[in-house]
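Only a single protein chain was left out; the remaining protein chains are all shown in position.
Entry: subunit A
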Amino acid sequence: MNTTHALRAVRRTLLPALSLAALCAAVATAQAADIDVSDARLSILPGDTPGAGYFTLHNASDETISLVGAESPAFEAVEVHESMEHDGMMHMHELEAVEVEPGASIEFAPKGHHLMLMRRTQEVNVGDEVDVTLRFADDTTLPVTFDVVSPTAL
């Protein structure tokens, strides 16, 4: 279940003058950030309730990266959220950006940072895989496959 995505953020550079082959080569050399996402799980319940995305993100690059959003074809909207307890109350709020320093990792985990995935555009069931694209402040993106799980499995 702990699929490791050793994926690299690909800079969305527009190079219209280049051929496709040349573009691929250019993209390959434009991998500014090495970002590893592992243990990507999407917690879901029956009904049209929002899901929660959990994962570990490691910034193997030598620059600070900033996660600013995410999209998924299976949901109308995805937001970066944080839950926290304050004076016995559980609060949840949206985060504009989550920074990760060079060499550092951040865990999106239950009752802390998580993706909130809202309004399903298709059926999503435990056992499925859902594609989510993480978006960073420098306009790079990172596709990640999430395993759909029940919260009882977390």
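Please note the rule applied: a contact is a pair of C-beta atoms (placed from the backbone, for glycine too) under 8 Å apart; a residue touches a chain by one contact, two chains touch by 3 or more; residues count from 1.
Here is the rule we go by: contacts and distances are computed from a predicted model.
Enquirer: Looking only at the UniProt record of the hidden chain, which name from "SCO family protein", "Glycine/D-amino acid oxidase", "ABC transporter substrate-binding protein" or "Ethanolamine ammonia-lyase small subunit" is the right one?
Expert: Going by UniProt, the chain not displayed is called "SCO family protein".
Enquirer: Considering the whole complex rather than only what is displayed, give the residues of subunit A touching the chain that is not shown.
Expert: Touch set of subunit A with respect to the missing chain: 43, 45-47, 49-52, 76-77, 81, 83, 85, 87-93, 110-111, 114, 116-119, 150-152, 154.
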